[in-house]
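Below are the structure tokens for one structure; questions will follow.
With one protein chain withheld, the remaining protein chains of the complex are depicted in position.
A, B and C are the chain letters, set down in written order, and residue numbers restart from 1 in every chain.
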Amino acid sequence: LSRAGDLMALPSSDCVVAEQLCLSDSTCNATYRTLENCALAKTRLLSLDHDSRVRCLNAELDLGNSSLLHCKCHRRMKKQEHCLRIFWTVHSSMTDGYFNLETSPYENPANEEHWKTDYNKLAALVSGSQLAGDATNSCLKATHVCNLSKKCFRLRTDYASICTKGAGSEDVCDRRKCHRGLRNFFEKVPEDFTKRILFCPCQDEFCGERRRKTIVPDCSFQYNTKPNCLWLLDSCLEDHICKSRLADFQQNCQPVDMSPDGCSLHNHAACLQAYMGMIGTPMTPNYVSNSSVEVSLWCTCENSGNQKEKCDQILGMFESNKCLENTIWSQMHLKQTALERQE
Amino acid sequence: SRGTRGRNCHIRNLMVKVRDLGLGFNSDEIVLFKYCSGSCHRARSNYDLTLGSLLRQQLIAPRPQERVLSHPCCRPTRYEAVSFMDVENTWQTVEKLSAAECSCIG
Amino acid sequence: SRGTRGRNCHIRNLMVKVRDLGLGFNSDEIVLFKYCSGSCHRARSNYDLTLGSLLRQQLIAPRPQERVLSHPCCRPTRYEAVSFMDVENTWQTVEKLSAAECSCIG
Partner (left out) sequence: LYFPRKEYLENVYIDEPAGMPLLRIHALKDSHEEVAHFHLCQNLIISRARSHENNWFQIREKKGLLYLSKSLDREDFNMLSVGNWMPLSKVMLYVFLSSHPFQEKECDSATRTTVFLSLINATAPACSSLTARQLCFTEMDLSFHIKENKPPGTFHQLQLPSVHHLCQNLSISYKLLAAEGVPFRYNETTTGVQVTQRLDREERERYELIAKCTVREGFREMQVEVPFLVNVLDEDDSPPFLPNGTDTADAVVEFNRKEGTVLSTLTVYDADTTPIYPLESSRKKYTGTIITDDPWISETFRVEHIFDEIHFSPNGSQVRGTRHEYKLVLNKSISVTEHRSFQLDVLVNDTEFHGPERSVMLHFNVSILPVSIQFSNITYQFTVNRNAERFAQIGKICIENCMKFRGVNITYKLLSPNASCYPVSILQGREDKYGTLYVNDSSVLCRPECKEIQYTVQATDKQSRKHTKTLLTVVLEGTLLKKEEDCPDSCAMSKHRAECEECGGLGVLTGRCQWRQGSGKGITTNYSTCTPSIKTCPDGICDVVEGRDPAVCPQDCTSGNIIGGHGKGIGNLGIKSGHGICYCFPRQNCYCEKDDIKEQLCDAVCK
């Protein structure tokens, strides 16, 4: 039952295009403006009275199955933030306050074009050259290969120099710029490079420490005291990019007990991409130590009062997420079975 | 004849161990070091021609540590920083380490 | 010990016959020719230190005519023209002949 009829039900396109199409149609335009006010009211935590709540709900119904409803965004598109804002405008009012976001605004990774990269050529260059030194440290090797790719090298230096500015002396680094540098790196550098730098298998703590330090955690991950995870979640949901990455992570790394690999979607590539998408947001995850592949958030569930269950759920998305754990293990080509890992 | 003058000023790449940079950093990483090399013969001005001539006629005889250049020099016009992790897995950034662009200047 | 580094980049003067300029003008006049000379040691960057180190370790071994500079160069940053009458009493002006200002650039 869609009142405005089938408004140009196009195949799922990106939301920026869908928005322009909608704005060029007077009915859709009016509906969309209403939704914008509903979304605005929500970000300002204004409690909607009954009538405006109904108006918002009807506005969503009026969208029928216009392309706006099924539009998605691409991870590496130019106007990503604008696209995400449109997505959340259209999907804002239904499950307010409920943090299991489920539907990712990002295009299904399968239909994303995969870059033709020169990773193998550079990797051969590194293996061939005696400069590379200690070949057992796979994280070091992945770094060598990155350093030989112009884009990887430059964007790695960009984020590292921003994130280490102020380190060592007491003035604090610029976390926001550091996060943007990290997002830039993980979005613009082909995954062939970023996956191998972040998920390199280690035999010793020295290699493990390099892996843990990859995202410059002193600036991008740690605070001096651990905040409550509920606070971390709220600061994420207030930010379009973080909210979108969280929805993407929840969808692609959704754990399910009864499935063999622990995942509901069985798409490890999508889960890895979604995990890397969290880096550089207020909910940046990282390895917890240099001697394990466990990852976590920098927050605690102490002092959660009656919301301890919800707080544990937030932490559990990273700390005890079988799907994520299996995905990371498989990327590290460590074919041990889950049993071996229990010892 | 052709080629005796050598290639014009251009950027060159070299895969280098951080240790070999000579800045005292102890790191296992290798980085891409880019530097400028080549002749700036084509960019000379009247000043250069005259100076070259005076030097050849030894009307100007610079003392050993005195540098007198009778042509523009092939130098970086933009630099890049380089970041790496040292052997203590501490991030280090060296500003203006590598050339990003070269041209004949001065 | 002191001063082996030589004086910093500075401007120097020389009274020169126009004929000795080497530009082919035939004039009896003499002109003041100013040129730049001196060390740019103080203006080096991390790039220069690294390049110097790689050259010393011969990790970079430039071919004879390949110029690789591991320090900025002392060059004019402003020029002056010079005018004179040649032997046929015709006024001649040579643009950008003499240095008006020197500094370490690049």
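In this section, a contact is a pair of C-beta atoms (placed from the backbone, for glycine too) under 8 Å apart; a residue touches a chain by one contact, two chains touch by 3 or more.
Quantities reported herein were computed from a predicted structural model and do not represent experimental measurements.
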Contact list for the unshown chain, restricted to visible chains: A, B, C
Contacting the left-out chain in the complete assembly, out of A:Leu61, A:Ala124 or A:Val172: A:Leu61
Of B:Leu23, B:Leu59, B:Ala81 or B:Ala100, the one touching the omitted chain in the full complex: B:Leu23
Contact set of chain B toward the excluded chain (per top definition): 22-26, 55, 62, 64-65, 67-70, 73, 94-95
Absent-chain interface as seen on chain A, which is shown: 1, 12, 48-50, 53, 57, 60-61, 63, 65, 69-70, 91, 94-95, 98, 101-103, 108, 166, 168-171, 228, 230-231, 256-258, 302-310
Residues of chain C in contact with the chain not shown: 1-5, 39, 41-46, 48-49, 52, 56, 64, 67, 69-70
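Simple rule for what comes next: only the chains that are shown with their structure count from here on.
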Centre-to-centre distance between chain C and chain A (centres being mean Cα positions), rounded to whole Å: 56
Chain B and chain C, separation of their C-alpha mean positions in angstrom: 17
For chain B, residues that touch 2 or more chains besides their own: 16, 95
Junction residues of chain A, two or more chains touched: none
Chain A to chain B touching residues, read off their complex: 125-126, 129, 131-134, 137, 140, 143-144, 147-148, 150, 153-154, 156-157, 160-161, 163-165, 167, 206, 209-210, 213, 216
Residues of chain C touching chain B in the complex: 4-7, 9, 14, 16, 20-23, 33, 35-40, 45-47, 49-54, 56-57, 59-60, 62-69, 72-77, 79, 94-99, 105-106
In the complex with chain A, residue positions of chain B that touch it: 15-17, 28-32, 80-85, 89-93, 95
